[in-house]
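Provided herewith is a single structure, encoded as structure tokens, for subsequent inquiry.
Moving on to chain A:
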Amino acid sequence: MKHSLDDSKPIYLQIKEQLEDAIVEKRLQTGDRVPSTNEFASFYKINPATAAKGINELVQEDILFKRRGVGMFVKEDARQKLVANRKKTFYENYILPLKNEAEILDISEEELFHMLKGENL
Partner candidate 1 sequence: MERQMKGLFYFYTMNIKFSMTVFWSILLGTTIVSILLSMMIVNPTYSMYFSFSIMVYIYSAIIGFHSVKDVLPYAVKVGATRKNIFLSMGIYFLGLALSQALILSVTHRIITSAIKYLDIQTYVLLDLASWLIDDSWLNQILIHTAIIFLLMIVMYIIGLLFYKYGLVGGGIVMGMTVLFMLVGIATGWLSDLFNSILSIIDRMFFIEMIGVTIVIYTLTWLLVRKLTLVR
Partner candidate 2 sequence: MRIEVKNLTKQYKGKRALNNITFTLEGPKIYGLLGRNGAGKTTFMDILSGHILATSGEIQINGENPFDNRKLTESICLIQEGNNFKKELRVGQVLRMYAYFYPKWDYELAEELRELYHLKQNTKVKHLSKGMESALGIIVGLASNAPITIFDEPYIGLDAAARKTFYDILLEQYEQEKRIIIFSTHLIDEVSLLFEEVLIMQDGEVILKEETDHLRRHACAVSGYNKEVKTFIADKEIIKTRTLGQMMTAYVYGDSEEAKQQGLHVEGVPIQDLMIYLTEGERGA
């Protein structure tokens, strides 16, 4: 959890990503209650409608579900879904920048491979 949000990125996305991280990292597990819109709003001093938007997208994506009058909870299989999604973007988000930077620094593919294996050069 972050103590403040970044004003240059969509707020609802940051709320959404935080919840996703918490689920992937198992800090939130199946059946756990997630903070409410108002709790998010007053913690980060953000517009409740914006916080709601982030949470609602997770409901639509079947990650959270709503129990009337009680709150939002983590759905079964939520983590598997998120992990599967993240694997798809892993290459783009981590490998590609890694290769780009390696290229700039003239690190050969072989060297890179050794680094990945944790071997010191």
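Here is how the candidates were picked: all candidates are chains of the complex that A comes from, given by their letters.
Rule of thumb we're sticking to: contacts are C-beta pairs under 8 Å (C-beta built on N, C-alpha and C of every residue); 3 or more make two chains touch, one makes a residue touch a chain; residues count from 1.
Nothing here was measured: the structure is a model prediction, and the numbers come from that model.
Within the complex, chain A makes contact with only one of the listed candidates (1 or 2), namely 2.
Residues 5-13, 38, 41-42, 44-50, 53, 100 of chain A are the ones that touch candidate 2 when the two sit in their complex.
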